[in-house]
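Shown next, in structure tokens, is the structure this report addresses.
Omission of a single protein chain aside, the complex is shown with its protein chains in their original locations.
Labels run A and B following the written order; every chain starts at residue 1.
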Amino acid sequence: MDIVFQQIANGLSVGMGYALVALGLSLIFGVLHVINFAHGETFMIGGLVTLIATSLLGVPYLLALPIAGVAGALLGFAINHLAVQPLLQRRDGGADVLLATFAVSILIHQAVVVLWGPAPARIDGLAGTIEIGSVVLTSQRLFVLAVGIAFLVALEWCLKRTRFGTELRAVAQSQFAARVVGIEVDRVNLRTFVIAAVIAGVGGGLLSPVILYSSLMGQVVIIKAFVVVVIGGMGSIVGAVVCGLLVGLLESMLSLVTSEGTATAIIYSLLLAVLLVRPYGLAGKKAR
Amino acid sequence: MDIRWGAAARRSIVATAIAALLGGLAFPAAAQQPPVRIGVLMPTKSLVGKQGQQGAVVAAEMINADGGILNGRRIELVVYDTNFQPAEGVGAAQRLLNQDKIKFIAGEISSTVALAVVQLAQANGALFMAAVPKHPDVTASGYDRVFRLNSTTAMDARDFDAVLTEKVKPTKVAVLAENSDFGRLTIANLRKLFGSKVVAAEAYDMTQNDFSTLVTKVKGSGADLVCIAGSNMEQYGNILRLMQELKLDAKRCVMPGILNSEGVRVAGAAADNAFSADIYVPSLDNPLNKRFVAAYQAKYKETPEKIEELGFESIWLLAQAMQKAGTADDPAKVAKVLHDNKWDTPRGVVAFDKNGQAESGALINLVVKDGKLVPAP
Partner (left out) sequence: MTRVSSWPAGIWLSAGVAVAFLAAFLIDSPYVAGLLAYALVLGMFALGLGVTLGQMGYVTFGHAAFFGLGAYAAALVSTKFGLNFWLMAFLAPLPGAALGILVGFASARLGGAYFAIATLTTAEILRLIAANWIDLTRGPMGVLVTAPPLPWQTAFGWGQQQSYLFLLILVVTLLLVGLRNLQRSPLGRAWVAVREAPDLAESLGIPTVRARVSNIAISGGIAALAGALLVPKIFVVTPDLLGVSYSATGLLATIMGGKASLLGPLLGGFAFAVLPESLRFVDAARLAIFAVILLLVVRLMPGGIVSLLPGFRRNAPAPAFGQHKLPALLRPDLPAPGTDVLAVRGLQKSFSGLKATDDVSFTVRAGELVGLIGPNGAGKTTCFNLLSGFTRPDAGDVLCLGRSIVGLAPHQVASHGMVRSFQQAAICPTLTVYENALIATHRAAPEPFLSALLRLPACRRREDERRLRAEACLGAMDLLARADELASALPYGDQKLLAIAMALAAQPKILLLDEPAAGLNQVEATALAKVLGDLRRAGLTIVVVDHNLKMMMALCDRIVVLHHGAKIAEGTPETVRNDAAVVQAYFGVASPEAVAS
């Protein structure tokens, strides 16, 4: 039984990582109605920047996280400018953005492999553990959960209580109507993109002490993030977080009875099953 | 006579002058011997591939510093990246054989790639000196010009099984192995050795990132010895770290041939007291090793370990054999010389069996103390 509790603890923290990436994907999809395939690499860059800051520059971990966020923001700005904004107005815009962001994701990954190196590395996060019975919770994992929830709360507050949040929701519902009432849609798009990228960047910094930074971590997480977003519903923020945690939990529970590869395959099959029954995800909207 | 130097005439004079100068450069005063070219296949984009490549480079430099082989001919390495993909490996090997006209191929880390290259070498009569691949099939093709320097799992078990049963004497054994032939062979071997004492045997995917589930399962099994069989240092480093984090109280064993300083670094303090064994350790006391370690440290500012050493050996042995055979163009002769003789290497004296498998004596037991990998007392 202890194993089960330990697994729940493990699963929730990894699941929060998926949720943070899925959150950004969902946000971008809800507002711009496109898929940003390079989102996983933003997550990886966040981890890399945290690694560089803590190991090369000697910055304390807690300070390195906001730096990772800034790196994410810069990357988000670049991706939006290069691969998203110019293509949105095209007839085949959705497909073109998919392809362009796919190209960008390869580019980022290869650039990191060539310039930094492919070797994974360890980052020391928060030290210390908390023991509840025989279940061991590392402070880092708890921190991940706490920050994730904080992001969710902040985002919800932003959406419901600020002017920008209202503009964002307006653009999400109808770009045309938003333009008519004078909202600068391009600016809202950019800011949404950057917010999503910041969350992903910080997420990378948060997860690296748990699962080890690796140049491949973006590729691994993007598909799982897709699973989360599709099941949780494209454009639904709470859905992304809840489903992220659920997918993490499901994965760790399945791993108790079968190998991790099989557990992953089962989760992917779940995605396909959901899609075939509800082509727009459980709570989602039509993709472009 | 009115000599008019028109623009065209001036141009052709300048051109002729340049051509003469360049022509002169192309035919230097003293005729030089062509270099001996050896092909090197390595997954150069990865850490282990770079390590192997660097070992090979040091070997070439040492040989050239000694005056080269076969009357002053320098060793020149032609290195291609194989990136752990058989398709790339075959392409690179074909390039070496057909474009570069090189008949001696050395190196490689991945058994999958090595197996493909063996086929190609056999079809072309080339000599392949595999450095790091561990899979038994690499030397099972019957081709007499394939050699393999690393030890196989069976050879490791010969020495290491006794360490486990006689010195460690566990009551419950757990195995965490990667999902490859190496990992499965290890699990099978440990089951044979310990029977019902094996309380957990978990395989993990080669690309797996998160091991908390696995380690939790092992913790739940109550094992007092955990054996890790994974060639990927990031993965076993992560496992060791998690074992410490989750407070798994057990002796930690890394199967022979895998543990190195990089893995210890990844694991951090969690690696302390983990034990293993290998065919090479940089502190070995023989003149060639001292020279090798010094040369490697001078060039790369790091201490070489097994992978670097095997990369070194793959070039060093080929060069020695070519020298002894008196030829750098006949793979058959060089292969025969390799088979028929014993060779001095940084890890000791090496001899090849009839299948091309290198033998270098007993494994060296290793333990991690204060973040350093040292021979066990």
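Definition applied: a residue touches a chain if its C-beta (ideal position, glycine included) is under 8 Å from a C-beta of that chain, and two chains touch if they have at least 3 such contacts.
For clarity, every value in this text was computed on a predicted model and none was experimentally measured.
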item	value
Full-complex contact with the absent chain, from A:M16, A:A100 or A:V147	A:A100
Option touching the unshown chain, where B:Q54, B:S180 or B:N209 are the choices	B:S180
Interface with the unshown chain - residue positions in chain B	44-45, 81, 85-87, 90-91, 94-95, 97-99, 111-112, 115-116, 119-120, 123, 135, 179-181, 184, 205-206
In chain A, positions touching the absent partner	34-35, 82-83, 86-87, 91-92, 94-96, 98-100, 102-104, 106-107, 110-111, 114, 219, 223, 226-227, 230, 259, 261-262, 264-265, 268-269, 271-272, 275-276, 279-281, 286-288
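Quick note on the criterion: only the chains that are shown with their structure count from here on.
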item	value
Chain A residues touching chain B - in the complex, by the definition given at the top	2-3, 6-7, 10, 14, 113-114, 117-122, 124, 129, 131, 136, 138, 210-212, 214, 216-217, 220, 252, 255-256, 259-261
Interfacial residue positions of chain B with respect to chain A in the complex	45-47, 179, 202-205, 207-210, 212-214, 216-217, 219-220, 234, 237-238, 241, 245-247, 262, 265-266, 268
